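Below you will find the structure I want to go over with you.
Heads up, one of the protein chains got dropped from this complex, but the rest are sitting where they should.
So, chain A:
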Amino acid sequence: MTATTTGSGGAELSAPPEQVTFTIDGIETSVPKGTLVIRAAEELGITIPRFCDHPLLAPAGACRQCLVEVAAPDRSGQVRPMPKPQASCTLEATPGMVVSTQRTSEVADKAQHGVMELLLMNHPLDCPVCDKGGECPLQNQAMSNGRSTSRFVDVKRTFPKPIAVSTQVLLDRERCVLCQRCTRFSQEIAGDAFIDLQMRGAHQQIGRFDEDVLDFAAPAAPAGAAGDPGDAPVGAALLDESGRTFASYFSGNTVQICPVGALTSAAYRFRARPFDLVSSPSVGEHDSCGSAIRVDHRRGVVMRRLAGDDPLVNEEWITDKDRFAFAWQSAPDRLTTPLVRDRVVAPDGTTTRGELRPASWVEALELAAEGLTAARAAGGVAVLPGGRLTVEDAYAYAKLARVVLGTNDVDHRARTHSDEEAAFLAHTVAGSGIGVTFTDLEKAPAVLLVGLEAEEEAGVTFLRLRKGAERHGVRVFSVAPYATRGLQRMHGTLLPAAPGTEAEWLDGIAGSGTLDTPDVVDEATEALSRPGAVVLVGERLAGVPGGYSAVLRLAGRTGARVAWVPRRAGERGGVEVGTLPGLLPGGRPVADAAARVDVAAAWGVGTLPAEPGRSTSEILDALSVGQLAGVVVGGVEPADLPDPAHALRALSAAFVVSLEVRASAVTELADVVLPVAPPTERAGSYWSWEGRVRAFDRVLDSSAMADHRVLDALAEACGTPLGLATPDAVREELGAFGPWDGARTDAPDVAAVEPPRVDPGHAVLASWRLLLDAGRGQDGERFLAGTAKRPVVRMSAATAAGVGVEPGAPVRVATERGAVTLPVVVTDMVDHVVWLPMRSPGSAVLDVLGVEPGAVVQVTAADGTADPYGTTEGGA
């Protein structure tokens, strides 16, 4: 069951609300005014059975399972019984009310038994094959609050078995008790309603959009006409209530909150029994939100993941990616033993690389240590840890670089990055603790998003923003090239910006900008100047020269607080523990001698390298020209790097030690491959964007070792022990660092650059990653993949007309390096800009085009219809 015992999510910031004193089953209790009786009963440990009630959804009063007997004082103060039993899920406690639940009232008990019998009457007896069996509120409450036998001997209502709402979510209407939790979730929380009540009486059902049922005069238009094909999923899906093809990143939550087995997920269906599962709390690894999740495994195999309950962070919701994308951790290409590559020495003395072969840990560590020592002597060794690490791992990489390899050439940013960003992180983010929180977002007067598409890049952050917009009137502004469906669902306002012009908008707000849309600027200025306003900055702003500088200027002018919301789970942790070339643990600047002394003392070494290190790009450049001779690589996908081809060339030129969970493009080039454990098989913690350290324990027994354990062994082999073999050792050492009280790095002050000239037939490239795309973290989950959005190219009508492309026709986006051809969706957006997804199937921007957003690309109409992706034909 998904009930919580809190009256409302989130901390109460205002004055304590008025208290109401009343009794339940003779127990006097005091609750804040407005508390529902069912919640107050929970506080006393009295469970009233329920189905439609959910603490995070608006009361419905539909199932009538929670009936209780109530008396309340009349105007003269005399307590009078109400004539009918009342639904405790819709009834607010009032002073002097006397509530009798099934524990003390025969009327309530009989009412509940009666409703339960009615609910079971049409419910199929397929519990033995139902996913919900064993954890089913209907089953459980039928046992605790129902009759042992049914008097129903007549004909049950039946429906054809399940409807596939999407490739992931299946709907079995026979099992449905019509509590409307799913429809209320999708309307109230996610804002992507897709199934709804239809018909009436015993025929009432949760149904898909169906023009036959609704008796439409004409068939609904195909999805291509009614909806935005760029928001439609790759796989088959039904049309939603607006006639669009249903697409949702949050539909898995409806499966979890369904109190019966009516909604099931294709991935988990028929695969396990709840009572065979072992549940462990954990933390989502797919974004920087730090969502609480629950991992259920059976005999060493993870069968499913559910949302955990953390009112301060993700409430009870997670993205479908956090829920369903876990097969990557046990993919067939998992590395199980160390691998080493032999060098083949030809008779003429030239050496060539041989094949990788399995090796013992001893041999592999020895070869790695030898190779790194030689490389250090030959120019130096850098560290590329990647952005998905736990705090513990990142710390080990940071320490390894400084202590063992004697370098500050360490950078976890496997993405677009800049020195301006490094300065921003050092000045604003590192060592800042918990700053802006989810609760703050919910109650903020205004939130400005810059370089951040919240639904795609930080899913539960989007949900919280939407909740704020829906319930508390939070005004959301977004500096972006077009208003996405996510922004529309937050009732947000677009500040339309071509890539590269973001700083101009930021300087216009509360400033003296020269923008030609003063109304929106005035609105944003007014809203962001109110106390509590927030600016959420995404990592993509690193690609905009002057962007971070402008954010800090804006914050200075308006008083708005700034939070940095990167995509990956390990980014913030890396900033905090020093996997940046200019930062040591705790936000200590490398450039500060006192900071170096501080850290050197903690680490028990004489000195630390003083020379500022190279960034990821500089490391790759140095590797490619032989200035650096070796590199230790963590979880880095070359395809994520600004220039993947260049990165691969750089890695093939150097001695590479790769720590990886699975075989990858890096292990293909590595000289020594050391297998490490995925999150499920080790303990660790992620530092969420809020600044919370979200610790989790090992879920599965495993011999796989965490990165920090492997690095500890590698350092040992190199002759310089790190002392980081266990998570406790790492945490103890990290905990010993006090906060940095010295001078912080100066704020960046980088000037914006003039937007590039756009010649006819060209456009500025805009791009970001979609939540579900070609990322390797989603490997092995085809049902989830079917719910990803279709890759399309977006252009304004004028831009499309300029290059002579009809809506829906294929368009070719090209650079000297390569070309991507996708159908075009004409979108209300900034002119002379072309958007395409960064790393979706058929749209590998960095890999194929070899340029980053903000670059000018060539746009032409493509010949014919030879396009494998994103056809705009109907969905169902």
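Here is the rule we go by: a residue touches a chain if its C-beta (ideal position, glycine included) is under 8 Å from a C-beta of that chain, and two chains touch if they have at least 3 such contacts; residues count from 1.
Please note the rule applied: contacts and distances are computed from a predicted model.
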Omitted chain (choose from "Aspartyl/glutamyl-tRNA(Asn/Gln) amidotransferase subunit B", "NADH-quinone oxidoreductase subunit F", "1,2-phenylacetyl-CoA epoxidase subunit B" or "Energy-coupling factor transporter ATP-binding protein EcfA2") - UniProt protein name: "NADH-quinone oxidoreductase subunit F"
Residue among A:A71, A:V98 or A:M121 touching the omitted chain: A:M121
Residue, one of A:V20, A:A60 or A:A595, that touches the chain absent here: A:A60
Residue touching the undisplayed chain, where the options are A:Q204, A:S279, A:S529 or A:Q627: A:Q204
For chain A, the residues touching the chain missing from this view: 59-65, 67, 83-85, 90, 110-111, 114-115, 117-119, 121-122, 151-152, 154-160, 177-178, 196-197, 199-205
